[in-house]
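Missing here is one protein chain; the remaining ones are kept as they sit in the complex.
Up next is chain A:
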Amino acid sequence: MLFFSYFKELVGKEVTVELKNDLAIRGTLHSVDQYLNIKLENIRVVDQDKYPHMLSVRNCFIRGSVVRYVQLPPDGVDIDILHDATRREARGG
């Protein structure tokens, strides 16, 4: 639940999602769910020429199970709050 809550805080921010099939997509985080499925808006595909089929896609849903990385803006993170939340979760769980 920690990462779900964490991503909820990031809704509206620009993120880059790198998938396990090496496709990387930059977009605004629209929503996230308990499976860490991600919905992005106004996407831009990194290395667009390699993925011509994605040309007309503006919004997309990404299944949580295929995400490798989620790259975040450096100022989008309050590290201390994240540390505290993790310690609390570790203590409780």
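Assorted remarks:
In this text, a residue touches a chain if its C-beta (ideal position, glycine included) is under 8 Å from a C-beta of that chain, and two chains touch if they have at least 3 such contacts; residues count from 1.
Going forward, contacts and distances are computed from a predicted model.
The chain not displayed here is annotated in its UniProt record as "U6 snRNA-associated Sm-like protein LSm1", chosen from "AP-2 complex subunit alpha", "U6 snRNA-associated Sm-like protein LSm1", "Centromere protein L" or "Glutamyl-tRNA(Gln) amidotransferase subunit C, mitochondrial".
By the touch criterion stated above, the residues of chain A touching the omitted chain are 8, 19-21, 23, 25, 30-34, 37-39, 43, 52-63, 65-66.
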